[in-house]
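The complex is shown incomplete by one protein chain, all other protein chains being positioned as in the whole.
For reference, chains read A, B and C in written order, and residue numbers begin at 1 within each chain.
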Amino acid sequence: MILHEARIRPQVLAQPGVSDRYTETRTRSLALATVLSESDATLQSMEDASPAKWHLAHTTWFFETFLLRDRLPGYRLHSQVWPFLFNSYYEAEGARIPRGQRGMLSRPTLDEIRDWRAHVDEAMGQLLDDSSLAPLLELGIAHEEQHQELLLTDIKHAFAQNPLGPAMFEGVPRPAGKQPDGWLAHPGGIARIGHQSPGFAFDNEGPVHRVLLEPFELSNRLVTNGEWCDFIADGGYETAALWLSDGWGWVKQGQQRSPLYWREGRDGPEEFTHQGWQALDPDRPVTHITYFEADAYAAWAGARLPTEFEWEAIARGQDTPGFEAHAGNQLEMLDGAIVPPVPVGTGELFGDCWQFTRSSYLPYPRFRPAEGAVGEYNGKFMCGQVVLRGASCATPRGHSRPSYRNFFYPHQRWQFTGLRLARDV
Amino acid sequence: MILHEARIRPQVLAQPGVSDRYTETRTRSLALATVLSESDATLQSMEDASPAKWHLAHTTWFFETFLLRDRLPGYRLHSQVWPFLFNSYYEAEGARIPRGQRGMLSRPTLDEIRDWRAHVDEAMGQLLDDSSLAPLLELGIAHEEQHQELLLTDIKHAFAQNPLGPAMFEGVPRPAGKQPDGWLAHPGGIARIGHQSPGFAFDNEGPVHRVLLEPFELSNRLVTNGEWCDFIADGGYETAALWLSDGWGWVKQGQQRSPLYWREGRDGPEEFTHQGWQALDPDRPVTHITYFEADAYAAWAGARLPTEFEWEAIARGQDTPGFEAHAGNQLEMLDGAIVPPVPVGTGELFGDCWQFTRSSYLPYPRFRPAEGAVGEYNGKFMCGQVVLRGASCATPRGHSRPSYRNFFYPHQRWQFTGLRLARDV
Amino acid sequence: MILHEARIRPQVLAQPGVSDRYTETRTRSLALATVLSESDATLQSMEDASPAKWHLAHTTWFFETFLLRDRLPGYRLHSQVWPFLFNSYYEAEGARIPRGQRGMLSRPTLDEIRDWRAHVDEAMGQLLDDSSLAPLLELGIAHEEQHQELLLTDIKHAFAQNPLGPAMFEGVPRPAGKQPDGWLAHPGGIARIGHQSPGFAFDNEGPVHRVLLEPFELSNRLVTNGEWCDFIADGGYETAALWLSDGWGWVKQGQQRSPLYWREGRDGPEEFTHQGWQALDPDRPVTHITYFEADAYAAWAGARLPTEFEWEAIARGQDTPGFEAHAGNQLEMLDGAIVPPVPVGTGELFGDCWQFTRSSYLPYPRFRPAEGAVGEYNGKFMCGQVVLRGASCATPRGHSRPSYRNFFYPHQRWQFTGLRLARDV
Partner (left out) sequence: MILHEARIRPQVLAQPGVSDRYTETRTRSLALATVLSESDATLQSMEDASPAKWHLAHTTWFFETFLLRDRLPGYRLHSQVWPFLFNSYYEAEGARIPRGQRGMLSRPTLDEIRDWRAHVDEAMGQLLDDSSLAPLLELGIAHEEQHQELLLTDIKHAFAQNPLGPAMFEGVPRPAGKQPDGWLAHPGGIARIGHQSPGFAFDNEGPVHRVLLEPFELSNRLVTNGEWCDFIADGGYETAALWLSDGWGWVKQGQQRSPLYWREGRDGPEEFTHQGWQALDPDRPVTHITYFEADAYAAWAGARLPTEFEWEAIARGQDTPGFEAHAGNQLEMLDGAIVPPVPVGTGELFGDCWQFTRSSYLPYPRFRPAEGAVGEYNGKFMCGQVVLRGASCATPRGHSRPSYRNFFYPHQRWQFTGLRLARDV
């Protein structure tokens, strides 16, 4: 039913146990912070972003609150005040520091947060083998994986504000390879959408349900920087007819002229990466674009964005039983060090850049959030946001699957957002 | 397949010819303005709203621009400058006065606008019988009908700012009758969605396509003021868990405590209507609510909002061939005078209040906007808005059909917005 | 002590009695409104400005509240609600409509306001001869005179928002005559500052006190449009060094390039006047400038702004006993009609344009506001504003004197503000 292309067939990885994954995840978070100074880790560059230190603390708060406090008899909070500082948005968990004030937390220090992490990790040792807690544990791990990606995109945004353009990692990005054009055809029909394999998934990925699709094609690759330059050269940012009304307002108000993190350098266009300012590689996928820009580009290209159901149907066609992880360009550690997250390839369904869909982030039929505070995880954000599918170079390997739904507001672009075209047939 | 209930079966009306409908529509617009003073007609109370005079002029601009200027050889514009004043949002038609400045147009006067209308109507006489122009004519008529509803809701908003609370119409609203509870069941399956009868429809109502529905039920009536009072009394506006995250932010920031236009009067709650401040009737449908409030109420009631496809499937079950108009409580003239638009009933699918769906306003599969300026009519707004279905007491009779898609942002509520619950079965 | 120059010696006018002045003032207000439509009179173009209708009502409210209600036994308020609508800022008089909402008052109508005025004028007849009320009466008259000027500048601002650029008055402005350059020298010494003649003055003009002046010179004329064009051509709006820090911020944020109401017309620069758009006359005084612009111009010209004490010392040198009125280009009626207010001359101390001083608006030594609501008239505004001296073409004749202190914020320029240079000797 689907035209498989070897290039985008994901590699299936063995899935380690939950206890190992807990350890691995907690270790990775610390590794992300090793290259940061105390003050790097305290920066908050906008209300959407949080300090690296806050991410390290908030993920720890999650385990302390929902596992240790609620499930480990006799556990005493490491601090009475820190929950107020490091709750993100759980109304059921009481008051919290205003979001825009997170960058004011020079105290507690990074070392104090590390101590808290160690304290919590030790106590967690008593719960890791309790299979009744596995769902909450999995949620906590997945939650921390999400914050690893946010930590990376948030610090990138903060560093980009600094005229010195500090690099978080040494070296230069791998060169990009050019991906030949092609379309993945789908004949339409009724698709089963939603998480349907044994492993963990967020509540918003279910329930499984049927969706009726018309025949369509999905591009076999992401749109590239080079193509985006063509769009700009053709007046893309000056042609109202290409844009959604809200998008055109966004262009006009911000005098937008390019993706985020582009600048005109002395020797041509450059983009800011975790490895500092780099010459713009035309073969790398374009990234850090808004939904508005993705939609306008698609209109300019005579195509459209896929729906999230179309995207999942293609991804699912390449799926195999037990499939839970993917081996594209995603966040990973090599020899104990984090590999710098830079999108360099365009051919993978998972990795490099999140891909905009035209679908609004809405509940699936018969969706019900979980009871209690963890029920606030996803459902309450189902308004005004759009779904992105796939994964990015900053998404931890193991944190991606065909049913995964990422979501952001149409004007946001500090994530590794990219674009894969679709068209009717 | 559908459980018909006689109560909500719409009455089929004979559809007059396009020429008659043109005249009828243009006459109705003028009738709306007869009770307004020159300065009433110039008020703009917020950027979302426009002066009554502006509506009268803008609808005329539409016919002059897209019909007379473009299609009637030798036609000379009534004014060279007015198009700049009365273009709404058509980028292809060039520059225009900023939206928030429309209330500054004390000139041209209401009489000058009336003269323009007469001038255009006379010239239009030469085009009304040209069947090749029928589609554009129908669009112009439907466009003016939409602005009649906006004129009414805009002037209501403006009058509500005045501490004197002026009434646009004399008298008091008809008393509301209580509608017995009941649910309209739908067995699910594949529904054909979109405009599929011979008459006019907006481009956003097509193309016709299939949607797979799960079994569900739709309430046979709108939620009432009395029920909303229960929601408030039960702490509805103070319970974060009921609200979408954006909705809770809206509640907090605006210290929201009730629908728009409610106030505590000396003898109990009151609501502002086109007939001035009135005691709140518990049996009238609740109206002037945001999507946020509708969603929170549904959560509180243990139900949910319908999708726009569910709503249409129910409406279509009661449809008959050639069906194009409905006889609920919609805008109409009686003895040459406008009947005051107040929602009083709860049982009709069409009329009284627009009904929120949980569907985002998105293009249907294979949707393509028309070429040129009129193509800006709908497509460019398909971002961030939600679909409402049905019609309201301010929607001109004849301007409603099962496939009709109205749309607003989640925070807007100056339209006659209401709520009909749905639930899974 | 002062070098008198015949050209700027004011003409002394006989001062009519308070009863006549009441009638004259009330009549002039109505005359201002005769050329306005109902909707012209309802426009509010910004929070600083008020609708013409509001001015007519507020001045009436002043007499009804502080004279009739408080001093005429048995007087019944014309309306219980209108005081809420037409109180401006008197906290002691209770709640009031938010300032920015004044433009929403399409009701009461202009005719209803006129009826109120007639009603109040008739009742006032019983109080006009009560000499114990003369001070309050004088205050009410002076208050209404101020609002006549505001009515004119507010409607000018509103009309300027309209792309049609409506003229309030027919005809074209009188041509400006060129004033030869010259300086009025003052030897310095101790000057007696403040109101010191028998007639009425606002509380902020006293108490009389001594100020020590150093020798200085004041230009014998206002700066002209032609000179301002030189300032612009010399990069005045692009040279940070000329500007106060707040002024430079104002330039940058608003991309300021010229005085208010200037535009580049097809045949050269134009300015908007009460007689519509007019070619910029290089010999007319520049007007509608901010304090920031006046200060920057003075720096560019190698001069400075005078202090208010210097200005008054010059004006007082030309004063004569009983002097209370001036005959420059000020607001007046001719043959029952208002003479269009346009600044055309540069030589008079009083009339054409208000003149910025470098003095902040502060209380004079031993100043104490009056008791009660009328005490809010001046004192509470003594923060953050600058003093302007003289009078403008929109200031009613009789409403000007050497001690008169007008005041606005440094960024405001919708009044007829202008500039007369000073320098140290």
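Definition applied: contacts are C-beta pairs under 8 Å (C-beta built on N, C-alpha and C of every residue); 3 or more make two chains touch, one makes a residue touch a chain.
Please read all numbers here as calculations on a predicted model, not as lab measurements.
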{"item": "Neighbouring displayed chains - absent chain, whole complex", "value": "A, C"}
{"item": "Of A:163, A:268 or A:336, the one touching the omitted chain in the full complex", "value": "A:163"}
{"item": "Sole residue of A:30, A:97 or A:232 that reaches the chain not shown, by the stated touch rule", "value": "A:97"}
{"item": "Identified contact with the non-displayed chain, of C:232, C:333 or C:382", "value": "C:382"}
{"item": "Hidden partner interface residues of chain A, rising order", "value": "37-43, 45, 81, 84-85, 97, 101, 103-110, 158, 161-164, 166"}
{"item": "Positions on chain C where the hidden chain makes contact", "value": "89, 91-92, 190, 209-212, 214, 240-241, 243-248, 291-292, 295, 358-360, 362-363, 365-366, 376, 380-384, 410, 424"}
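By definition in this document, only the chains that are shown with their structure count from here on.
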{"item": "Any chain in contact with chain A as well as chain B", "value": "none"}
{"item": "Distance from the mean Cα position of chain C to that of chain B, given in whole angstrom", "value": "47"}
{"item": "Distance from the mean Cα position of chain C to that of chain A, given in whole angstrom", "value": "60"}
{"item": "For chain C, residues that touch 2 or more chains besides their own", "value": "none"}
